[in-house]
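One structure follows; several queries about it will come next.
Only one protein chain is missing; all other protein chains are in place.
After this line comes subunit A, so read on.
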Amino acid sequence: MTSSDLTLRGVFARTKGEGRAALIPYVTAGHPHLNDLPQLISALNDAGADIIEIGIPFSDPLADGPVLQHAATQALNNGTKLRDILAQTKEISQSSVPIVYLTYMNPVYHFGVRAFIRAAAQSGVKGLIIPDLPWLESQEVFHDCEAEGISLIPLVAPTSTDAHIASLEIATGFIYGVSLTGVTGVRQDIDSGVESMVARIKRFITQPVAIGFGISTPEHARRIGAVADGVIVGSALVRIIDDAGDEAPQAARAFVASLREALNP
């Protein structure tokens, strides 16, 4: 399976056919070491990831909790640069499931919106998630993503209005449902409002819905996978990578495989 074979929509069509939710793990580029990304992406592929989210580290990640803040700080201290991430992605994406970037808006704006989106597309990236770019502000980015053939992935929060959800019908790729009002992080429980939020989204639009924020264990993944089309796991995986030291790829592979096992029908 290579990324050129499959669109984001194609992934969800396939996992739906298999009777399960898609698994979308997240890693921060440049964390824990500058050049760990290829090994980690390879481990996530081996473990059964369906889409992989690569986080571009930012100095001021205001949607992130302590685990991903720490990972970003460490990645920047390691000397992680945007152009190096793009170059690494280009090599990795040939032999990986589809990759999407998670980035804050300022690195994109500073690089040049169209130039960044083109560079990402040329690196084989299929989609962009920008947590500080709400849909109402996203016309330029959306247009440029469409022109370059990648998806801008919109977010829906528990506080989002029906009008916001309805306005997402033009989105390609998938919808990122934020499970709770808050920032990313490892949590004990999943929010009880997830099921009704997914149902509310599906009343208005037909896109696949992947849920993220706070999903930390195989049991969480199983419960979210029963109601959503995709399960996004970030902080819990990054914390395991943090704790594993030199064994990070093996630890990541084992954890993601356990999440995948929990999603199998």
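The definition used in the following text is that a contact is a pair of C-beta atoms (placed from the backbone, for glycine too) under 8 Å apart; a residue touches a chain by one contact, two chains touch by 3 or more; residues count from 1.
Going forward, contacts and distances are computed from a predicted model.
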Which of "Peptide/nickel transport system permease protein", "Tryptophan synthase beta chain", "NAD(P)H-flavin reductase" or "Fe-S cluster assembly ATPase SufC" is the UniProt protein name of the chain not shown? "Tryptophan synthase beta chain"
Thinking of the whole complex, not just what is shown, which of A:82, A:227 or A:254 touches the missing chain? A:82
Residue among A:12, A:26 or A:58 that touches the chain left out of view: A:58
Given A:6, A:157, A:227 or A:254, the correct residue touching the omitted chain is A:157
Among A:25, A:131, A:173 or A:249, which residue is in contact with the omitted chain in the full complex? A:131
Touching residues on subunit A - with respect to the absent chain: 58-63, 65-66, 69, 73, 76, 81-82, 105-111, 131-137, 154-161, 164, 178, 181-183
